[in-house]
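To start, I am sharing the structure in question, which I have written as structure tokens.
Missing here: one protein chain of the complex. Every other protein chain is in place.
As written, the chains take the letters A, B and C, and residue 1 is the first residue of each chain.
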Amino acid sequence: MLKLENVSKSWKEFKLSNISLEMDKNYCILLGPSGAGKSVIIQCITGIIKPDSGKIYFNGEDITNLPPERRNFGYVPQNYALFPNMSVYKNIAYGMKIRGRSKLEIDKKVLDISEFLGITRILNRKPLTLSGGEQQRTAIARALVLDPKILLLDEPTAALDTSIKENVISELKKIGEIVPVVHITHDFVEARTLGNQIAILINGELNDFGDSEIFKTPKNEKIAKFLGYNLVKIENKNYAVAPEETVVKRPNEVQNPIEQHYFGKVESIVDFGYYRKLNVKIDEYSVKCITKGTNNLKIGEDVKVFYKRKISLN
Amino acid sequence: MLKLENVSKSWKEFKLSNISLEMDKNYCILLGPSGAGKSVIIQCITGIIKPDSGKIYFNGEDITNLPPERRNFGYVPQNYALFPNMSVYKNIAYGMKIRGRSKLEIDKKVLDISEFLGITRILNRKPLTLSGGEQQRTAIARALVLDPKILLLDEPTAALDTSIKENVISELKKIGEIVPVVHITHDFVEARTLGNQIAILINGELNDFGDSEIFKTPKNEKIAKFLGYNLVKIENKNYAVAPEETVVKRPNEVQNPIEQHYFGKVESIVDFGYYRKLNVKIDEYSVKCITKGTNNLKIGEDVKVFYKRKISLN
Amino acid sequence: SFFTVFIVLSALLLLFLVLPLLNMILNPGNIQNAIFDSEVINSLLISLKAAGTATVIALYIGVPISYLLSRYHFFGKNVVEAIIDIPMAIPHAVIGIMILAFYYGTSIGRGFESIGFKIVDNFWGIVTVMLYVGLPYMVNSARDGFLMVDEELENVSRTLGASRAKTFFKISLPLIKNNIVSGSILTFARGISEVGAILVIAYFPKTAPVLILDRFNQYGLTASKPISVIMIILSILLFSVFR
Partner (left out) sequence: SFFTVFIVLSALLLLFLVLPLLNMILNPGNIQNAIFDSEVINSLLISLKAAGTATVIALYIGVPISYLLSRYHFFGKNVVEAIIDIPMAIPHAVIGIMILAFYYGTSIGRGFESIGFKIVDNFWGIVTVMLYVGLPYMVNSARDGFLMVDEELENVSRTLGASRAKTFFKISLPLIKNNIVSGSILTFARGISEVGAILVIAYFPKTAPVLILDRFNQYGLTASKPISVIMIILSILLFSVFR
């Protein structure tokens, strides 16, 4: 559906190098740390900024030089960018008014989309009086009311309270069923939960592209590091070990002494309730391990660490 | 050591009502949602703002009207408030210069504390060139160099990247061993990991005060809600159930049909990797459940939910 | 203490600024006479008309450049910004000399003269001066406004189907309404306040400030007070709207 071909762009402090990417008609996640250039990609797709080189195709048509107003891509920026002088209703109706649709048609469509997103009762309010979640729904409604060919979401949960984040993720899943979505984020949870296709972008370069399997098997060291894996060296070979795929035990608790294990010392513990994160010093490396919340190891204790799974990084 | 007696204060949009609290010489956490008035308490302790009524005692002495410059309490605000026109060294030395200490003494103490906090190599830099973590260490060093009677930390990790948050928590644990700390936060992880004494503050009122057991047994509905418990009604009695103390199974997987269980339908799933958060609709309630990351339930599936532990909330 | 010294100095400053104004308003002299003096009325009308004309022109040529300055970075931008500040940097009397010298000393100036655009002792000379000294206020107000308008609003408007021009008129301009109003008031106020440059270019037709100086020189303080009080009231009204 949407295809980027060797897109490069320098923009302010960001730099995209030679991005090629073909997205299907589903929920696509662009995942990367902040500063990776994710917003630049989305702005290139909207047409607000033009790539320095490369082409963008939509359904086979070259749209690289098409101005944004002629693409009909829905765009929801990180801060939502609601028009502050217009009511929620007028925000949503804006695009249809520009297109000269009839009052009747506008009214019907605005009400439909508001009902779908549960914002009917705030239609007369001004954006500044809304909560973060309401602002976001309004911005999404404003885009969706035009039946966009695609919906572009820039870090949709970054400006929201953590308490409503999980609801929003579930909402976005529903929206993904009615329109193709490109969603950029630095949040693994969003990527895991929502992404049918996931692209990993680090330092303006595309590092991996695939389905949620890419979380399970990082292709190289850079990705493994970004995804939070431990990088360990065993018999001169490099492996990635997920913190949750380790087992930490007191030496006397070990049942099966045949399994390969490593001696270490607990350096620090952070208690997340349901689970705990330990840093265990093994030789001179610090290995992150996740244990159950009921584990009662203390800082300074000697432990044995097992790796349930190691991913070889040639 | 530090004692607040019926402290009340209205300050900007915040309001403290009648706070009484006695902190020992250890690591105290004031936990509460944003807007609960936590900062107002800490500012009252520093002496920057005066309570409208009530008294503050330190080691038995009434310090309610003592100006901040005569308390010698270390204060590290949320944004660190480093003096932007001074180098790191001068920031740390500021308090000693004000006290008219000798150049030699200042030099020695600044170097000692910088070594302890690992910031020796940035002493000549200006605050604006520092990373968040370095700024925080500088602010802590600036307070600690005066051997304060107590160290007051206002949301010390709020302005930091999540990636270094866990390290900072471990550092703070070390600092807590050399000076009594009062640390305000909205973060349960910090509270669980660091707090010897924990006070829960909601809407300017003190709701509970104790050790980390208060996470396990919320005293009332308000606290249970704040701590993320499910509030459920069973046979007309109210209970709090922790999301991690639930078990969600497919009906056919249930082994022991004698256990009390509830039928529900999975409404939404958020995938955190190591674990997943499910919302399960039971009757008209939505119950948050935490399951292992390997669980493969889908949205819309019918399930049975067990509560491993229920806390009765009269 | 520290505080007391600060409060005393502050009080001193406030008295210094407010007492002359209070004294003037409480002892305005013979205002009635002034109101029925056709020369006074005429001078006020000329001041208002010239300042109003200058403000409208400033609006049309000032807003476009302030939008460009707030949205684009280009080579020589700081030179452009410096040029806009010229009228604020240069003493008023000198501005009059500058404009007059340009009018008489260059072929462009003579070109204007030959097509009948006169500035010396002419209403349009007053407008020219007022526009010259007022433009920076208009441009700076509008630019401050545009800078506060989040560019993402314009971006979103374009993705919603509005062209660049439509976006400007439907989104950007309405959002800086307040800045346009305050820029206009400042330009207008700067205009009716000007006297140094007007004395050089157009002693006639007399604007209100010129008439005040004229009366003061010919008949003394008492004669100039009533017109002054009228100007004070007018200025204060303008500034209240501004705030």
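As a convention for this text, a residue touches a chain if its C-beta (ideal position, glycine included) is under 8 Å from a C-beta of that chain, and two chains touch if they have at least 3 such contacts.
It should be emphasised that the depicted structure is a prediction, and the values quoted were computed from it without experimental measurement.
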Practice problem: From the touch rule at the top of the page, work out which displayed chains the omitted chain touches. | Solution: B, C
Exercise. Taking the full complex into account, find the residue in C:41, C:173 or C:238 that is in contact with the omitted chain.
Key: C:238
Self-check item: Touching the absent chain when the full complex is considered, from C:35, C:86, C:148 or C:181
Solution: C:86
Quiz item: Which chain B residues would touch the chain omitted from the figure, given the whole complex?
Solution: 43, 46-48, 67-75, 77, 79, 81, 83-85, 94-95, 98-99, 139, 142-143, 146
Quiz item: Since one chain has been left out of the picture, which residues of chain C touch it in the full complex?
Solution: 1-3, 5-7, 9-10, 12-14, 16-21, 23-24, 27, 60-62, 64-65, 67-68, 78, 80, 82-95, 97-102, 104-106, 108, 131-132, 135, 139, 163-165, 168, 189, 192-196, 199-200, 208-210, 212-213, 216, 221, 224-225, 228, 231-232, 235-236, 238-239, 243
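Here, only the chains that are shown with their structure count from here on.
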Quiz item: Using CA atom averages as chain centres, what separation in Å is found between chain B and chain C?
Solution: 55
Quiz item: Taking each chain's centre as the mean position of its Cα atoms, how many Å separate chain A from chain B?
Solution: 27
Quiz item: By residue number and range, which residues of chain A touch two or more other chains?
Solution: none
